[in-house]
Every structure is written in structure tokens, then in C-alpha cells.
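Here the complex is missing one protein chain, while the rest keep their positions.
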Amino acid sequence: MSLLPWTIYFTLGGALLALAAGARSAAAARWLALATALAGWGATLGAAVRFTPAPGLQTLVDVAWIPELGVRYHLAADGISLTLVVLTGLAATAGVLFSWNVTERTGEYFALYLLLIAGVYGVFLSADALLLFAFYELAIAPKYFLIAIWGSTRREYGAMKLVLYSFAGSALVLAGLLWARAASGAGFGLADLAAGPYTAGQQTGMFALVFLGFAVLAGLFPFHTWAPTGHVAAPTAASMLLAGVVMKLGAYGCLRVAMPLFPAGLAFWQPVIAWLAVAGILYAGAVALVQDDFKFVIGYSSVSHMGFVLLGLAAANAGAVGGAVLQMFSHGVIAGLLFAVVGRMVYDRTHTRRLRDLRAMPMHRLLPFAALTFVLAGLASMGLPGFSGFPAELLILVGAWKTSPVWALAAAAGVALAAAFTLRAIQLAFFGRTGGAAAGAPRQSLPPITWPERAGALLLVGATLLIGLRPDLLLGWIGPSLQSPLFQAALKGGAP
Amino acid sequence: MNGDYAALARALAPETALVAGALAVLGLDLMWLRRRPAETRLRTAVGVAALAVAVAVMLVLAVGRAGVVAGGALQVDTLALAVRLGVLVLALGALGIATGAPIPRHPVEYVAVMLFAAAGLTLMAAANQLLLAFLAFELASLSLYVLTGFDKARPESAEAALKYFLFGGMAAAFFLFGLSLLYGLTGSIAFPAAGAVLAAPHSSPLAAVALVMVLVAFGFKVAAAPFHLWAPDVYQGAPAPTAAFIASASKLAGYGLFARLLWAGTTPGAEGGVPGWLPVVAVLAGVSLLLGNLVALAQTDVRRLLAYSAIAHAGALLLGVMTAGRAGFGPLVYYAATYGLASLGAFGVIAAVERGGGCRRLEDLAGLYRRSPLLAGCLTVFVLSLAGIPPLAGFFGKFAVFAAALRFDGPTGPAGGLALLAIALTVVALYYYLVILKQALVAAPAPHNGGRIAVPQPAALTLAVTAGLIVLLGVFPSLVLGWF
Partner (left out) sequence: MSGFPWLSAIVFTPWLGALVLAWLRRLGASASRWVALLFSLSTLGLGLAALTAFHPADAAFQLVERRAWMPALQVEYHLGLDGMSLLLVLLTGLVAPAALLASWRLERAPRLFGALFLLLQGSALGVFLALNFFPWFIFWELSLVPAYFLIKLWGGSGAARAAYQFVIYTIGGSAFLLVGFAAIYAATGTLDFPALAAGGALAARLGNPWATVAFLGIFLGLAVKVPLFPFHTWLPPAYAEAPTGVTMFLTGVMSKMGVYGFLRLLWPLFPAPLHAAAGALAWLALGGVVLGALAALAQVDLKRMIAYGSVSHVSYCLLALFAVAAAGGRAGARAPAVAAALDGAVLQMFNHGVTAAALFACLGVLEARAGGRRGLRDFGGMRAAAPVFAGLCGIAMFASLGLPGLNGFISEFLVLRGVFGLAPGFAVGACLGLLLTAVYLLNFYQRVFHGPPGPVAQGCADLSRRELGMLAPAVAVMFLLGVFPQLALGLINPLVTAWAGGGLLP
């Protein structure tokens, strides 16, 4: 477990080195970035192998930092953090592989990318609320620049919107945390803040601020509009990371900070959150069904899937929350795959993302690997059993049913919607001209799929299949973590 | 004043060093360097001045916390120590930047007057008597008016200096009038007595008037709305190192002085009653926050944008003043000092870009990442610190102040409510700060203004060290906060 803080340090170091190396050669920067990402991921896997699940956070580092402000440098992890840092390592490695073709300002690109990853690792490992917040904000500037410099459609607008929404969310969180600390009087450690004591009215207000602030980043309807625009504007690897991991920061914040600290607030706001989550699932799914830009379909599907996560959190029982964390992992991998295919494999070669244009090309013949990968990713996204999305959605539905069956029904409609829009995208993009019609298409060829793309795709597909068939690998970590006293106070309901 | 001139001399040793340094600079140049090129003269002057500042720093540290000196004329406590050090470091920075800016016509006099201003500012930090405070205030202000008008090549400089002078003169008049009222009410020129009167403005109408007048001067010094009207023009017209100095050191010293005055009547840290001037200062803070942030959105000139952002920061810093009674001066000084560093740095970058080709509008910064990676990198650190992004010092400054505010009276009280307003407005601020960085890091270099910028070594060193300090103080805020 003590390997885990090294994820942050390796990645930060790697970022600086990549910046320096980039001045020399782009290839040096790439390989350095890959090595750093693998090192970080390796550290998480190493920690995972030795992990013994237990309720409560296991401290990794706890040093006084700013005693005058009550802030400590306190890193800790439990099964939930472990799941998410493993995801981060995986997504980072895949992202670096899918960025292999970045030629402009390569060193700066990888430096910013790794800085973002370091911030994400930090959030998942922090046990002090302000430290968590600081890492969360650390990730903001790299996001802006990654999108504004290397992005595509309306990148400056998309970058600014994404960053301002994130920052607004974090402003809300800061307000809530400061208020909580002022009321509780102790330091900023999560355990200190949880001890309170707060009146019910205070908890309602604090929960609203902190949860909403984090939920904006998680894409809660109707504060989700930054997500499709931002993800579409971002370059491929950034989209993979943003949709795959950074949105999970928001959900993690809700789970780690808002829910255990202010259980009375959770009880008060629960129905509102659940209905907003359901609305997000359905609305985003419906919008995805009519998009012409391939990447927008994926962007909206991310919002829809995050709606499931938020629904699971709102249902507030052990099974649903476990399902939500599993869905965080699952969607992280799947979103990465989807964006990788759309952005890197298809767009970089065909220079179009419009389904109308792609339909005219026999894409499944021109890029069979991309077609296969996207089909697998699409099936996973639909929640097809065998892939990681299914057990996650099942647990969320079961958990939601326990709290309020209507939510589960509405969410099920979302599953059907997801099938519809995913299938439509698959059909239009890759199988637009099949059978006899394909013979009549103009002869073209596209550049072949490179080895980094294959490697990245295999990693991600393997991950979703592994967890789809053996979700207990992760649930074995997550379940005990939810038995900790802090969570038990917030969640109702027993074992799944 | 009763005797003990030795103690007074010791306490004033830093100022003495600065004045001596200024005289040395002038003398040196007069005797030996008249014929040399301007660049050499500037560098030599800066070198000597830097030496003087370094000596002053050592003297400040040697004097340490001497306590009340010379019968109450000076109070050399932690606040004075920290503010003096901050002002001196910022002065050093301004001098370093001056080597990278377009060279003024009389470079040596420029440096000398800057040292005078620094002396006035450090005196402001320690003053504990009304007259001494006014003297220091005027010394600093007059020097700054002169420094503002130094760029004879541009009419904006003269206009800015005139505006600054007129405003400043008016503010000084108000200040003096207010001080005389305070003397009249208390019969003493010591800060504690005056502070007690200021804390109870309802006690008599004259006290209220005195409070208003003192606040006019305060608002002017720190560019808080509605006394901010001089700031955009001065920031725009003055030579870059002057603007840097005004934005950083002058503000820091101003906060030091007025915070001391306003809280002199009460014991810091005590859970006592709320002083009577609090609501008024709260209003000033709120108006500054709103006006500064919202008007900054519309700016197209880099310097004016920084001016309005300065007004916004002034609002947040006033919040620090309001809470200093309970939370101590730590958050205020930390925020003001790190804000000063970031502003200094930002103006330093602007100065270098001006030297390299001109920097009026935001678009003149375009493509900075290619024209000078060093400048682009440093600018990123400075602007992100101003925006309040961790792990840079600007974030922790804001955080310390907001935390103190919310502890002061919860989210519904005036301080807490202002803190929430300020937090909300940080989102607005991020927008215009990112606009600057967008030009510098994202936009391609403009065809007419895209050449490489060569930054002279001393200036480059100054910028790098300033950026490094911001990062260091951000990662280890206790270095400053620990003193309080």
C-alpha cells in the first residue's frame, strides 16, 4: 500500500522530465511519458496485490503541513480509492498510447497530461479535505491547455466552458468545506470534519454546496452541458481521460466527502439527486440518439452513464453505492475505448466525424480493427452481460429498487436508450455500406492501425472483459470499504 | 518622545540603509558614470541599490521583534517585521525587473527614488503614531508619483502621474484631516487611542467623520472601490517597474499600516465585540470585489485588466483586514505578500515584452510560448497564482482569508457572506486570467510582433526567483504563516 503515494510523485516527476525532454525530441517525450504512466500504474497494481480489504481508510502518509490552517498532508486509501487509482493508471497508459501521434509541442502535451494525472491520483488518495481540493484544482489548468492547444471543434470555447464549470463546482465545494470547518472547529481532515458536530440545518446546507459542487464535475443534469462540448473539443487522449477519469473525480468527491460528512443532508436531498440523475440518464440518452457528430454521441453517452453512477450514490445503500463505484471503473474504461476509436482511429484518418459522411464509406472494411473495437466497446457501453457495465448496472438497479422502485424503472429505460443510440452509431459509422452496396463504394484505403493503438485497445478491452466476468475482483475491495463507520452512518440497508 | 534615540536609530536602521543606498547610487553615478551608456548606468545603480536593500533586509532581521520603541512612535512587532521584509523583497524584485524593462531617460534617479519609496513603505509598516504614519505615507506616495511620471517618451505616463498626484493629494488631505480629528477626540497621537475611537464611531459624530476620512485614505492606498479611479490609468501609464512596485509593495505596506491602525484599539485574537468600522469596510470590500471582477471582463489592455483585478483582490484583502482581529494578521500578510509577488512578476513579464516589441493589448502577448518560453512559463505561474490555483501561493492566501472570514461569523454574517461572494467571483476571475494565458500559451505569434524576446539576465533571474518563491510559499505556506 505504501507504493501508492509514489503514483503521484512518479507522475509529477515524469511531467517535468517530459517537458524538458520535449525540447530535445518528441520521441523522447513520448517514451518518457509511457514509462511514467506504466510506473504509476505498476505502483497501483503492486499495491493492489498486497491489499487486504478492511473497512476504513488505511493511512499512507500523515504529516503536518499548514498547522495554522488546520491542514495536514494526509494520504490514505481504502478499496474504493484503490479501484479508482488502478483505473487512473490504466486510463493514463492507454491515453499515452493513443497520443503517440501528437507531433506539435509534444513535450508540453505530455507534461500537461501527466500533471493532470498526478492531480487525479492525488484526489483519490487524499484523506484531508483541503488536500483533496488542492489536487482537484491542480488538474484545472492542464485541462484548459490540453483542450485549447491540441483540441479540435470549437476548442477555445469548449475549453473555457469546461474549466469554468469545473471551477464553479470547486468554488461551491470550497464554500461548503470552509463553512464545515468553521462550524466544526477542528482541522480539515476528513475524519475531523465528519466528527462535526453540525445541526441538521447546517448539514443540509453544507451537503448541498459540497455535493452540488462535485456533482457538476460528475455531469449531473442540468449542469452537464460543459461535458459534451468540452469532450468533443478535446484531443482524443484528453477526452479519454476527461470522460473516463476526471468525471469520476466528481462522483468520488460526492462519495468520499459529501456523503459521509453530512448524512442528514444526504437524507434530505436524496430524492432530488435521484430524480436529476434519472433525468440525466434519459435526457442525455435521447439527445445522443439524434446526433450527427460521432463524438457528440459518445459525449452524451458519458453523461448518461454518469447518471447511473449518481443514481447509485443517491440510492444510498451498500449495494447501490458498490455498483456505482464499479460503474465508475467500468465506464472509465469504456469511455476511453469509445473516444479512442472515434478520435484516434477514425477521425485522425478520415478527418470527419459526421455520421452522414462515415455512412458512405465501408468503414468496417477499411478499418476492421476499429470496427471490432468499437463494436466491443459499444456492447460494453450498452451494458451487455459479459462486459463490466452489466454487473455495475445490475447492482445499481437492485440498489435503486430497494430505495425507490420507480427510479429503477426509469433507469431501465435508460438502458434501452443506450442500446438504441449505441447501435445507431455502430451501424452508421462502420456498417453503413455492407453487402452488395459495399462493392460499389469507391476504392480507398486508410492508414493502418498502429501498434500503440492496438496495444491501448487491447488493454482496455481486456479490462472491461475481465471485470465483466469477474466483478468480484473489484467488489471484493469495494464492499468492505463501505462497511466503515463513516459510510455506515450515511448508507442505509445491509449487504447487497 | 523621551530619550532612547539609540533604540530609535536601531529600529530605523533599515530605512537608514535604504536612504543611504539611494544617496550612494546618486553619488556614484554623478561622480563616475555620467558618460557611460544608459544600460550600464542602470545596471550599476540597480546593483548598488540591491546591495542596499539586502543590507536593509539583514538589519530588519537583526532588529527582529523589538516591540514598542521610542515612546510608542514605532511598534516593531511580527506584523512590522513581516511587512518590512515583504516590502524589501518586492523592492528587490522591482529593481530586478527594471533591468529588463525599457530603460528610462534618467535611470539612476529612477532607482534612487524607488529606494526612497521603499523607505517610506517600510516606515509605514512600523509606524505607531499618527504623525509618523502620515509622514511615511506621504514619503512613499510622493516618491511613487514621481516614479509614475518617469517615462517621458509616453504622454500616458505624465497623465497617469498627474492623476495619481491629484487623487493622492486629495486622499492625503482627507487623511490628515481625519488624523487631526482623532487627535482632537483623544488628545493623543498614539495608535491605540486612535484605534479605540475608530472602533466606536457611534460614540460621536466626529468619530464617524474621522473614520470615513481615514477609510478614504486607506481605500485610496490599496485601490479599493470607490477610491480606485486612479488605478487603471496609473497601471497603464506608469513604466512597468513602477506599476509593479505600486501593485505589490505599496499595497502590502498600506494594508500593514491601516490594519494596525484599525485594530489598534482592540487586542488581536480576542473574542471580543465587533469593531464599529467593520460594516463600512465590509461595504468597501463588497463593492471592490464586484466592480473589480466584473469590469475586468471587458478589458482589452493587459495592464488595465491587471488594474481591475487588483481592485478585486483589494476587496478580498479587506476581508483579511476585517478578520484580523480574531485570526491575527497572518492570513492578511500572507495573501498581500504573495499577491504582491505575483503582480510583480506579471508586470515584469509585461516589461520584458515591452522591451521586446511593445505590449499594449492582450493580443501583443500572442505566441509568448514561442517568443520566450521563460517568460511564458513565469507568466503562467504568476497568473495562475493570481487566479488562486493550488499549489501556488495565491490559492493559500485566498484560502486563509476565506477560512478566517467564515470562522468569524459563519456563512450568514457580513464577513462570511463576503467570503462566499468572493469565492463565487473567483470563477469570473478565472475567465479573464485564462484569457491572458490563452494569448500567451495557445495563440500563435502575431506576424507583426512575433520575434524572439531576449530577456536580460538579471531580469530573467528575478522572474525565475519570483516564480520559484510563489511555488515555494504555496507548497509551504507555514514559512510565512508560522511567524504569526
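First chain written, first letter: the chains are A and B, and each begins at residue 1.
Following the convention adopted for this analysis, a contact is a pair of C-beta atoms (placed from the backbone, for glycine too) under 8 Å apart; a residue touches a chain by one contact, two chains touch by 3 or more.
None of the values given here were measured: they were computed from a predicted structure.
Engineer: Can you list the shown chains that the hidden chain touches?
Structural biologist: A
Engineer: For the chain that's not shown, point to the residue among A:V85, A:L174 or A:L397 touching it.
Structural biologist: Selected residue, touching the omitted chain: A:L397.
Engineer: Tell me which residue among A:G250, A:G299 or A:G479 touches the hidden chain in the full complex.
Structural biologist: Spelled out, the listed residue whose C-beta touches the missing chain is A:G479.
Engineer: Touch as defined at the start, partner being the missing chain; which of A:Q427, A:T450 or A:Q483 qualifies?
Structural biologist: A:Q427
Engineer: Hey, which chain A residues sit against the chain that's not shown?
Structural biologist: 375, 379, 382, 384-386, 390-391, 393-395, 397-402, 405, 408-409, 411-413, 415-416, 419-420, 423-424, 427, 431, 434-435, 470-472, 475-476, 479, 496
Keep this in mind: only the chains that are shown with their structure count from here on.
Engineer: Return the distance between the CA-based centres of chain A and chain B, expressed in whole Å.
Structural biologist: 42
Engineer: Under the definition above, what is the set of chain B residues touching chain A in their complex?
Structural biologist: Within the complex, chain B touches chain A at residues 330, 369, 380, 384, 389-391, 395-396, 399-400, 402-403, 406-407, 410-411, 416, 419-420, 423-424, 426-427, 430-431, 434, 437-438, 441-442, 477-478, 481-482, 484.
Engineer: Provide the residue numbers of chain A that touch chain B in the complex, in ascending order.
Structural biologist: Listed in rising order, the residues of chain A that touch chain B are 65-69, 105, 108, 130, 133-135, 137-138, 140-141, 144-145, 148-149, 156, 160, 163-164, 167-168, 171, 174-175, 178-179, 181-183, 205.
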